[in-house]
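Presented below is the structure to which this report refers.
Of the protein chains in this complex, one is absent; all others appear in place.
For reference, chains read A and B in written order, and residue numbers begin at 1 within each chain.
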Amino acid sequence: MSYLSILLTAILTANFVLSKFLGICPFLGVSKKLNTAMGMSAAVIFVMALSTAVCYPINNYILVPNGLEYLQTIVCILVIAALVQLVEIILKKFMPPLYNALGIYLPLITTNCAVLGVVLLNFTEGYTYLESIVNSVGAGLGFMLAMVIFSGVRSRLESCDVPKFLQGLPIVLIAASIVSLSFMGFTGLVEGILG
Amino acid sequence: MKKIKEYAAPTVVLFVICIVAAFLLAVTNNVTAPKIEEVNAENEAKSRQVVFADAASFGEEFTNGDGIKLVPALDKDGNTIGHVVVTVEKGYGGDISVMTGVDLEGKVTGVNILSMSETAGLGANASKESFLNQFAGKVFGINVTKDAPNENEIKALTGATITSNAVTKAVNAAIEATGGENNG
Partner (left out) sequence: MAKQTKLAKNSEKKSLRKEFTKGLISENPTMRLVLGTCPTLAVTTSIVNALGMGVSAMIVLVCSNIVISALRKVIPSKVRIPAYIVIIASFVTIVQMIVKAFVPALDKSLGVFLPLIVVNCIILGRAEAFAGKNPVLASAVDGLGMGVGFTFALCCMGAIREVIGAGTIFAGAESLLSIAGITGFDGFTLIGENSLFSPMTIFILAPGGFFTFGILMACANKLAERKGKPKAELGGCSACPMAKNCALLAKGEGCEEKEEAEA
């Protein structure tokens, strides 16, 4: 499988939020405004790529050769939590502008199931190191795409006359359903383009 | 001094928790691992019987020139009457692992899906008998069609062409692995 097709599949056809249902909490919670949506997604892309880059060697060179695959979950979640902390401290010290932009989102990502999800899925898919990172970046970009589109939808929703019983979260979920319906149109697209 | 104490206590507690957790997991793993293997082996044996119902028993697994694993199917006198092959193809949601029974004439005796992660309701329907039974009796070069199937064609699943293609590709690869592609 070429890198491009992995990337496109992760962004469009197998979108993390809209078809794999990973990272729904931030998708519903932080998508009210475009700029927060962008900030959150940027942080997610960054953390996804970084945790894959770190967890992959740990899994393939430490856990698997020693028959410790059953420690995958526990090791990965701890590595991700520690990594997020570390990145935060480094950013705070050396790149304050970036920290100001992403800082508040970073700790929220520790327990985001999309991050742990992408790391674990990379193991089960049997990707190589590079493929894993490409897939993680793609998953992050897909998350961003869904967030950005959905924040647009939600800003329109604000000014709509919604039936009373659907006001609040229900209409947001139904809107999400329609957005995800439109993403289903990408089915087969990647195979169509790349043969 | 005070600072060291401040850091030492939490570190030690956390460390102890980690050790205990790792120990518990190791124990559970030791208990469940053989059981998991047993379940997998049992499933594979059951699945072999499904795809090659005529076989009385199965022989030793061997690897052909292309690195594909084959299991000979034996009749009750111990003669080889075909092979069971597991092939893997990329589906819509990841790898699909397909087990195919092929007789000595290169005809498919049965197909079973060992594992897949296709979309529920669409691609996942590939494990239904109505789809899989279409393969029985087919020979190498099976094609997928969306209309009424002709000879050596199978009807694609509604809304899951990619999955149908992947399964068919896997079956064709299985026939090829047994050297049955020339008999069609």
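Note that in this section a contact is a pair of C-beta atoms (placed from the backbone, for glycine too) under 8 Å apart; a residue touches a chain by one contact, two chains touch by 3 or more.
Keep in mind it's a predicted model, so treat the numbers as computed, not measured.
Considering A:43, A:77 or A:141, the position touching the chain not shown turns out to be A:77 (whole complex). Touching the chain that is not shown, out of A:64, A:95 or A:181: A:181 (per the contact rule at the top). Contact between chain A and the unshown chain involves residues 18-26, 28-30, 32, 70-75, 77-79, 81-82, 85-86, 88-89, 103-104, 106-108, 110-113, 116-117, 120-121, 124, 165-174, 176-178, 180-181, 183-184. Interface with the hidden chain, as seen from chain B, comprises residues 7, 9-11, 13-15, 17-18, 21, 24-25, 28-29, 32-33, 35-36, 39-40, 43, 115, 117, 119-122, 130, 159.
Definition applied: only the chains that are shown with their structure count from here on.
Of all the residues in chain B, the ones that touch chain A in their complex are 21-22, 25, 28-29, 90, 92-95, 161-162.
Residues 1, 13-14, 70-71, 74, 124-126, 187-188, 191 of chain A are the ones that touch chain B when the two sit in their complex.
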